[in-house]
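Yeah, one chain of the complex is gone here, protein chain that is, but the others are all in their spots.
Read from first to last, the chains carry the letters A, B, C and D; within each, the first residue is number 1.
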Amino acid sequence: MSPQNIRELRIVGFLCNWCSYGGADTAGVGRFVQPTDLRIIRVPCSGRIDPLFIVRAFMNGADGVLVSGCHPRDCHYAEGNFYARRRLEMLKRFLPITGIDNRRFEYTWVSASEGQRWQHVVTEFTRGIHTLGPAPSFNPVSETEWNKLAVQASEGQGCPCHG
Amino acid sequence: MKYITKKNLLRLTEELSSVYRVLAPVAQGGTVTFRRFHPGMTLDMHSRMAAVSAKMATLPQTESLLLVQRVEENKKPELTETLPQGKTLVMGARPCDARGKLLLDPVFITEKIRDQHFIHRRENSIFITLACDQPETTCFCHSVGSGPADTAGSDILLTLVGEGYVAQAISDQGQEIVTHSFFEDAQDRGQQAQAKHGHALELMGQAHDYSSAPAKILERFDDMDFWEVQSAKCISCGACTYMCPTCYCFNITDNDLGLTSQRIRTWDNCMSHTFTLEASGHNPRPTKAHRLKNRVGHKFSYYPDLYGGIMACCGCGRCIKQCPTGVDIRQIVNAAQEYAQ
Amino acid sequence: MSPLDDLKTAIKSRLGELDCVIGWEQGYDQLHATPLFIRSEADLDRLVIGPLAVHNLATYLPGLRGKKVGIIVKGCDSRSVIQLLNENLITRDDLVVFGLCCSGVVSHRKIRAALPVDPGFVEAVDLSTDTLSITASGQTTILHMADIAADKCQICQYPNALIADVLVGSPQESKVLTTLACQEEFEAKSEAEKFAFWQETMSRCIRCYACRNACPMCVCRDFCISTSRDPLWLGQENTPGENMMFQLIHVSHLTGRCTECGECERACPVDIPLLLLRRYMNKQVQDVFEHRAGTALEQTPPLLTFKVEEEGIKERGW
Amino acid sequence: MRIGVFICHCGSNIAGTVDCPKVAAKALTYPDVVFSTDTMYACSEPGQDGIIAAVKEQQLDGVVVASCTPRMHEQTFRRAVERAGLNRYMFEMANIREHVSWIGKIMEDNTIKAQELVRMAVEKLRRNRPLIPKRFETVKRVLVIGGGVAGIQAALDCADGGQEVVLIEREQSIGGKMAKLDKTFPTVDCSSCVLGPKMVDIAQHPKITLYACAEVESVGGYVGNFHITIRRKATYVDWNVCNGCGLCLEKCPSHKHPDPFNENLCTAPSINIPFPQAIPKKAAINPQSCLKLTQGKCGICATVCPLKCIDYEQKDELVDVDVGAVIVATGYDLFDWHKYPQYGQGRYPDIITSMQYERLLSASGPTGGQIKRPSDGKEPKNIVFIQCVGSRDRSVDRPYCSGFCCMYTAKQAILTKDHLPDSQSFVFYMDIRSPGKLYDEFTRRAMEEYGAHYVRGRVSMIYPQDDKLLVRGADTLAGTQVEVQADLVVLAVGAEAAAGAAQLGEKLRVCPDQYGFFVESHPKLKPVETNTAGVYLAGACQGPKDIPASVSQGSAAAAKVLGLLSKKELESDPAVARVNQPRCVGCGKCIQTCPFGAIKEVADRFGNPKAEVIDTVCQGCGICTVTCPQGAIQLEHFTDNQILAEVQALCPPKIFANYE
Partner (left out) sequence: MAKIAYYPGCSGLGTSVEYDSSTRAVCRALQVDLVDVEDWSCCGSSPAHTVNHVLSAALSARNLAQVEGMGLDQVATPCPSCLTNLRTAAHKMAHQDFRDQVNALLDIPCRTNVETKSVLQVFDEQVDPQLILSKVVNPLTGIKIACYYGCIMNRPPVLMRFDDHENPMAMDRLMCALGAEVLPFPLKVECCGASYGIPRGDIVARLSGKLLDAARRLGADCLVTACPLCQMNLDLRQGQINRALGENFQMPVFYYTQLMGYALGLDRTELGLNKLCVDPHRVLGKIKQPVPVK
């Protein structure tokens, strides 16, 4: 199947300026063809990435979020990716309780020279998101959905402990 | 006087929901709130007083005022006013909910200002109210000019008698509804209803006299020590204001979303620091003491001063019952009233 | 002497040096307690402790910074005090901690659920060691404490105050049970079910922020990012999505800091089971960092530090 | 706000797979965009002029250029908008080349993607605000780390340019690897005659302070204001007094310790001056072998020293210096050939490294310039040189070419013939790499005039036979196996990152590459800069280099430093964190996590604790912004609102006409 026939999904990338953004540039310079779904937001450091940016993307309907920073020990700011690793790992582990499939979120490390690795990461991640399909919307998208939600809510079981 | 069985009331509500946007007390996850009713839902009129009042019938928590959209062909943004549509019917309101609704009128409908969104909702809403047969320890409606069977603001007053309700039509619109075939003649159940109203009032005990409150609270206006003591256990959340049938403060926000933008109106909360936060960064009510003073003062002093002595409180007691730390507005007003120099 | 008398004696001896001591008194009816700010010996007479004294008073401490304050804490509350100290949000020198050995508090939500009709008109309440009897609307119901104990008490690992200048009562044993069946049941649901659950549940949230303001660790208070325009994290519109977003902000900011006192859930006027989220996050924090907030002084919250090699984190290769 | 959008074709680089006019047209529908156009080369002079003209004609207050990566031309366009009278931060770039046109093949998809990236840039720009850099003074002093030829050149150039220089060297003398060499290629001139005067210049230059036996202990501060602590290792000799007379060397009874300067071919006394031309020419005691320091007896040197400068109690000393810039010239190490089992792993004494051979050739070496093989001191007749020992070999994790081995092997073959006219050299090589002025001619001379026998192939094993070494290898040109009976085998060992480079890199925040060499800022356009402002690279620490390349880079780094310090004041990047003080609750979490110590606690006018950013120290990473729960500390140019606007541009929230 040619890519045109697959509807693009919404994948947001957060990349640190020094390593991974450069890695994505290197992939471009090397003409390493990648799926077109991903849109990259450039931040100075993976330590700048608030896990809530990712949450916000999901709540607004992103189908996948990919974060990439410098390899541990290689952070331009010495420690940013160490903090990022903890924050992002906690987010990754937390997502399932909210009902968001945590395979929709990945974080990894790509250096500025790893163009091919970037191609591989993007390709694999995009393929994974397409396997999962579009993410469900938290807010109902139509009047009918609103109504359905209201009825379900009135029947909702609440906390399993308390009725 | 008419009578309708519980079963028929549900059927009636279902029928009405095709004509009206029906709001009714619905149970979910251990609580009861007013929600949009759809056929298939069950009513929960009695297990408890709904945690959230029926205020949203005339003042929804969020409403769209304007939409601004950009389209490709035309560079200029298009602006649309989004006025509310349709009619609303509140099923199973309590008398305090209905009375609370009336207290918003002088604010939104004045000679100078006529709030179109509010007026549309106000004119297109019907309240079918359930008289209370049992007060709660937090109830004090009889002290603010109302009572467990107050008909003010209602179109129909229901009173639980046996496995159904005695229905008293209050307004013309109410009268029209009770002509529906689900209603039968109340016969002697009318008297039973009257007796219930009396009994409920009796249980509430002696009403408190708030007539001195406006002046006494104003006396304490500059006494921040007094307010700091009174507000010590307040945690500045918005539970009281959002539950309250008479709190009407709102916020207007422009959501700049680039291609489409929206102006919305949402409930505001005078307990919040941002309530009177000014653009300069200055805040005339920087502490929770200032803010609680404003809330109590507004309800029991400033509002009655403006609008003929009526308290901006319907005595439903939700603010007491739902307060996470049990702040009791009655105690605060009492303290001001009884303050010894 | 009863623990209450011990406590009163202890407070009396320290009251002079303090601006106030925070405790509890009876609230609007016999079933409800409410926080009490003791400023004089006369106030002290109204002090109550016991299973109805549910509030975590540590919530007030950051707001009283700069004052000399005494506080009465249960075991769970003491964790919040420790965490606040660890985060430099309160000063130990300005604080006198009266610690309790706690045998558990009630859940008003469970009491309500256990009764056929909401106990709105409470006439009398009688407490014994194992039971609570409520007379409401002329009817008396006897409830067993075990059935109406708050969730946190059923799995309590820290019944005795972990930090105290004065400790009253006889030390209690921690509970054998460490996980709640309801939590496990919820976690076992499919992602689609959990997603739908939160959609439904968040549709009744009115975003009053009682959960936030009751939380002892929510120290931003007046400057919460949920109500600011710079930064603008949250829309003011009341939609399930924005309501959920707020909860996720809350949980995110509590990562490694939440002491699981349960005030958020208790404060919620529309009974949203917020602890499902927080307990889960706490479990992740414990699994990865072996960290439980507020259980020891001098702990660093795990997100404020790092290790070059993280034993707890298995990175996924590509 | 009035925003102008410029979509660059980049010739056909972008326009080949992106419909640029369509992207430009779409941009006109975006909020605040009043002007949009496509342009052939935005970065060219007419391209930049077009932007400037549009800013003026359309009264733009912000510009978006969609072209290549901002890592390439962000600075270019920032300067352009500045020329047009805008603040340089009122500019955003959308990367539609590396991230779009070059990686996607389908025009339709690429065009949509480019449109969205432009939209993101517009939304970000709408939330930008002009940022004004702070100005600060610089310390007019340079630290040069490493006293090899690159460091020497950099130090001299900086000092001649009028700056004070602190040069530190880990070893006892400066000179580095070059000081050990006999001759240099392709001129075959004497290495120490070339280098010696430069070393003397270092010692005599009034603006240069030299610390030998010294290492960097810690680094603080930032460009223009680094605070360096130097550890001066104990030499047990008071260098302020020692005049290098050498009497102690002669009398030292403990001289069994291998001499590192002579590549362990001979031994050295425990108190030593490594070579006659050493700078500084001062004696130092080797604490591992000195009898006095190891066993407490002896003390002869103290007795014989006419100046009484021996001090067995001397301790390491820490010296603090403030400098405005740092040049790293820490050089390289030689590959440890023992990783190759086929070369005997040290069992055969007559297999030596090229550097050892260099010492054998040198008149100041252990043999006085006579080529004598280590095993029996005989003059060798057949000498086998093996190239690429630790170069271009994945199996030992050294896939790179060390670059200079081909040349020095040719030099050594030539010198061998000069020294021993009857000798025969054999060179096993993979390829000859001799690009450089007169380089290829030089290797040809080795073959043609000096009769070195070049065999293209690798050596599979060396084993002794009688008193010779049998070298067996492949001749890939002849397609046969060859065996050579050698008297001496010289391994042309490659270069690898210097020991300790990684630790120094961490202190200076300079990243190592996968082999441990320091990474430059841009492989082509910024070969001496690093990603840490104010830190520059010179010589082989950045990658294997020969002498002229090291000297050039030393001069280049010096030029960069002189340029930097010639400014009266420096501008700090204003994209740093900023505290919104009313929002700050003074919890100090940002202070705790800042890797640079750039945030301090201050009191507001009510005495409440508040955070404050030291602009010039802040590096702009944004760790603090994420740490602060109330969003009180925001990284300028990457604020929460700016990033959220980008997220929302990609994932717009649903809008409802009715929320009930």
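Keep in mind that, in the parts below, contacts are C-beta pairs under 8 Å (C-beta built on N, C-alpha and C of every residue); 3 or more make two chains touch, one makes a residue touch a chain.
All figures in this text were calculated on a predicted structure; none of them were measured in a lab.
**Student:** When the whole complex is taken into account, which chains on show are touched by the absent chain?
**Tutor:** Its contacts among the visible chains are D.
**Student:** Who touches the missing chain here, D:Gly16, D:Gly161, D:Gly436 or D:Pro464?
**Tutor:** Per the contact definition at the top, the residue touching the missing chain is D:Pro464.
**Student:** Among D:Arg347, D:His522 or D:Lys567, exactly one should touch the missing chain; which is it?
**Tutor:** D:Arg347
**Student:** For chain D, which residues touch the unseen chain?
**Tutor:** 341-342, 344-345, 347, 461, 463-466, 470
The rule is simple: only the chains that are shown with their structure count from here on.
**Student:** Point out which chain occupies the most central position, where each centre is the mean of Cα atoms.
**Tutor:** A
**Student:** If you tally contacting C-beta pairs, which pair wins, A-D or B-D?
**Tutor:** Contact tally favours A-D.
**Student:** I'd like to verify one number: the distance from the centre of chain B to the centre of chain D, where each centre is the average of its C-alpha atoms, in whole angstrom.
**Tutor:** 71
**Student:** State, to the nearest whole Å, the distance from the C-alpha centre of chain B to the C-alpha centre of chain C.
**Tutor:** 30
**Student:** Once you find the CA centre of chain A and the CA centre of chain C, what distance in Å lies between them?
**Tutor:** Each chain reduced to its C-alpha mean, chain A and chain C end up 33 Å apart.
**Student:** Chain B: which residues touch two or more other chains?
**Tutor:** 28-30, 35-36, 61-62, 255, 264
**Student:** Could you say which residues in chain A touch two or more other chains, in rising order?
**Tutor:** Residues 56, 60, 79, 83, 87, 137, 139, 150, 153, 156-159, 162-163 of chain A touch two or more partner chains.
**Student:** Pick one for the touching-chains graph, please: line, ring, star, complete, other.
**Tutor:** Shape of the chain contacts: complete, all pairs touching.
**Student:** If we count contacts the way the header does, which residues on chain D are in touch with chain C in the complex?
**Tutor:** 580, 582-583, 585, 587-589, 592-593, 627, 629-632, 634, 639-641, 644, 653-654, 656, 659
**Student:** Which residues of chain B touch chain C in the complex?
**Tutor:** Contact set of chain B toward chain C: 28-31, 33, 35, 46-49, 51-52, 61-62, 134-139, 203, 229, 232-233, 235-239, 241-243, 251, 253, 255, 264, 266, 269, 272-274, 288, 320-322, 324-328.
**Student:** Chain D touches which residues of chain C in the complex?
**Tutor:** 62, 87-89, 219-221, 223-225, 228, 230-233, 235, 237-239, 241, 253, 300, 303-305
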